[in-house]
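See below for the structure under consideration.
A protein chain is absent from this complex, but the other protein chains hold their places.
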Amino acid sequence: MSEPCRPEELMISAIAGLLDDAAHIAVGVLSPIPGSAALLARARTGARVSIIGSTVPEFRTDGGVDLFDAAGQGRIDAFFLSGGQIDGAANINLTGIGDYPGMDVRWSGAFGSAYLYFQVPKVILFRDEHSRRTLVDKVDFVSAPGVSEKGVYRPGGPHGLVTALCVMLFDRKAGRFTLQSIHPGHSLEEVRDNTGFDFDCPEHVAQTRMPDAEALGVIRGEVAAAIANPYPGFARRMFAV
Amino acid sequence: MSEPCRPEELMISAIAGLLDDAAHIAVGVLSPIPGSAALLARARTGARVSIIGSTVPEFRTDGGVDLFDAAGQGRIDAFFLSGGQIDGAANINLTGIGDYPGMDVRWSGAFGSAYLYFQVPKVILFRDEHSRRTLVDKVDFVSAPGVSEKGVYRPGGPHGLVTALCVMLFDRKAGRFTLQSIHPGHSLEEVRDNTGFDFDCPEHVAQTRMPDAEALGVIRGEVAAAIANPYPGFARRMFAV
Amino acid sequence: MADTEFFADADALARAIPDGAKLAVFKDCGVPMETARALVRRKARGLHLVTVPTGGMIADLLIAARCVDSIETAGVSLGEFGPARAFARAVKSGQIEIRDTTCPAIYSGLQAGEKGIPFMPMRGLIGSDILKARTDYALIGNPFAQNDPIVAVPAIRPDIALIHVALADRSGNLWVGRQSEQKIMAHAAHRTFATAEKIVDDNLLENEQLAAAGLSSLYVSAIAPAPGGAWPLDMPGHYGTDRRHMKDYARVSGNDDAFTAYLAEHVLKKPAAAE
Partner (left out) sequence: MADTEFFADADALARAIPDGAKLAVFKDCGVPMETARALVRRKARGLHLVTVPTGGMIADLLIAARCVDSIETAGVSLGEFGPARAFARAVKSGQIEIRDTTCPAIYSGLQAGEKGIPFMPMRGLIGSDILKARTDYALIGNPFAQNDPIVAVPAIRPDIALIHVALADRSGNLWVGRQSEQKIMAHAAHRTFATAEKIVDDNLLENEQLAAAGLSSLYVSAIAPAPGGAWPLDMPGHYGTDRRHMKDYARVSGNDDAFTAYLAEHVLKKPAAAE
């Protein structure tokens, strides 16, 4: 394992660290880094992993009715969401910027977020780009809300946020993020400068733990091999498989 | 066609006469006479016929979710129901006699009646035995009501009643049966004596039309052959096929 | 999410079904008769049956053997073989609690369970004595129309969906064939216990033709081999109904002495599977 840990591998390892207690992890389309993290968690804990778009039978789920119903049945423990914008209350915006509906910037749409964010107990937000453009004070459009009023049925919700700079955990009662760890090579100042929302910060912020040699071996071995089925481009780029 | 028309063949013909405008006729379990009538109607009009329990692909329906949903979609035009008791308001009782739930006589249960009676535009009631035991003033238990209050969504309901003695039509507005025709060999008096409910009667009651030679030929030919798949016992007994 | 557990036979599988469990069983084509017999052999008690949507010999047998406390059903009958007399007698005597309904209400309740929603609206039922007796159903308004009442059928989530299938694989996947309702049952139930005519090595979900009627191991908690497991009922592609046996059963149903003899001969000592 001569090659040093790459930023993507650190994020894979950081996300996997949040998945220890999830028995069934589902992964949406276009999520190769969370997908790899789910597979790393699987190698450690034996978790079941379902990846939308994979044709490997053990990962297969079509992202159709069955997937959403399974979430409703409580059979999915962890899922990943992203957003064009994510704000300090963990609201996510996958719809666009500006006044709805004739927005200045129009993205693809909410997909399953406005449902799965409510149903899956542990939703991990993932956004590689950590900037004031992506992590905003308040999203322009709430595709899916981070917290719900009392009385709204919501077994699920945000657990944490992983970016290229840090890991934050979300406190559902307070409705706020707390900085959990900063990736090696980055500083609290850098995180503050690039975050558009206010968040809580412990006195001493830990450094995100680097994946050890064993973890890197798993990532570059069985994870790389498995992730190539749904995400051939990613696997080629990252692992040359 | 030397053999004279049998009572079952007359009922088959009488029921088929009520099905002229039905493009899709569904038949429940244990309904060989209505099933034969549906097949006779099909020979005349080209109607689609679905028979629960048949394994012939063109008649096949499993009586599962698809059948009930198809009725909800408006894709079934005619269906048949029977009852341990049927009353003058076309209420049917498939549940039992006496006080519910510990009834003196307990039958199998309502099956799909409490739904299909509401959804299928033309429901034909069929009960071979015409007696004060089966055709009562008021059913002990309403498994499915004949008429509904204003405001209740009900595109379907009872169209008529065929027994071993006669054909009655049901007036949904009045909520009453009208005698339509009496089978050859039977009298109005006999019908009155054996009917436990009050019904309307025109001044001159027609005789139920006997199936002509062509109809008998179809019944004993293609209908007998087709009905043998879901109802082998009936076909053997009736048509020796 | 525990992995699928494999049992040696229906008796071992039935021992894992707790007394008092709420069991869903399908009406035909894959009735888990051998599991039912194994439940009788292990003297299961206090079961709550949900017939999907109607019941036949399996319900009558379990009731006659005093395994059942309550039944939710759209109807129980032996079909062309006659009435289910043990069922009728147990309802009349109050030996079991009866929760009458209509076929699509069972499906609606299971589909609500499958979706994780508290209820499913359903047309029909209004004005019936069934609705009057089902105080657990509600009448609600259609929010998109004036004065349009509709029944809300509460979700049904059985403890265990009990099914018999043609094929299972070593990964815990099942092939349910035309009986797509068995998928609804498995989704709605907390756990699914299946017996199978055959357990194969190849993953069923890798076969494009079979996969369409496949049920993922995600839903399957337990599998046991049981060739002839639906006997004396039919299993399409494997065997037809044992009509002579059904006629015999119809005669003993509801007759104590005859049923005791039937149990001794056909249930308590494990019968050879019919082919």
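Each chain gets a letter, A, B and C, in the order it is written, and its residues are counted from 1.
Basically, a contact is a pair of C-beta atoms (placed from the backbone, for glycine too) under 8 Å apart; a residue touches a chain by one contact, two chains touch by 3 or more.
Here the structure is a predicted model, which means the values were calculated and not measured.
S.K.: One chain isn't displayed here. Which of the visible ones does it touch?
M.R.: A, B, C
S.K.: Who touches the missing chain here, A:17, A:34, A:72 or A:88?
M.R.: A:72
S.K.: Which residue from B:24, B:106, B:159 or B:176 sits in contact with the chain not drawn here?
M.R.: B:24
S.K.: In the full complex, which residues of chain A touch the absent chain?
M.R.: Counting only chain A, the missing chain is touched by 29-30, 62-65, 68, 72, 94-96, 100-119, 141-145, 148-149, 151-153, 233.
S.K.: What does the interface between chain B and the hidden chain look like in terms of residue numbers?
M.R.: Chain B touches the chain not shown through residues 23-24, 48, 50, 57-58, 60, 66, 68-75, 77, 119.
S.K.: Given the full complex, what residues of chain C touch the hidden partner chain?
M.R.: 108, 111-112, 115-123, 138, 140, 142-145, 148, 150, 152, 154, 176-178, 180, 208-213, 236-237
Just so we're on the same page, only the chains that are shown with their structure count from here on.
S.K.: Name, by label, each chain that touches both members of the pair chain A and chain B.
M.R.: Common contact partners of chain A and chain B, which must touch each of the two, are C.
S.K.: Using the mean of all protein Cα atoms as the middle point, what chain has its own Cα mean nearest that point?
M.R.: Closest to the centre of all protein C-alpha atoms: chain C.
S.K.: Counting only Cα atoms for the centres, state how far chain A is from chain B in Å.
M.R.: Whole-Å distance between the two chain centres: 60.
S.K.: What is the distance in Å between the mean C-alpha positions of chain B and chain C?
M.R.: 29
S.K.: Counting only Cα atoms for the centres, state how far chain A is from chain C in Å.
M.R.: Whole-Å distance between the two chain centres: 40.
S.K.: Hunt down the residues of chain B that sit against at least two other chains at once, touch-wise.
M.R.: Residues of chain B never touch two or more of the other chains.
S.K.: Out of chain C, which residues touch more than one other chain, so two or more?
M.R.: none
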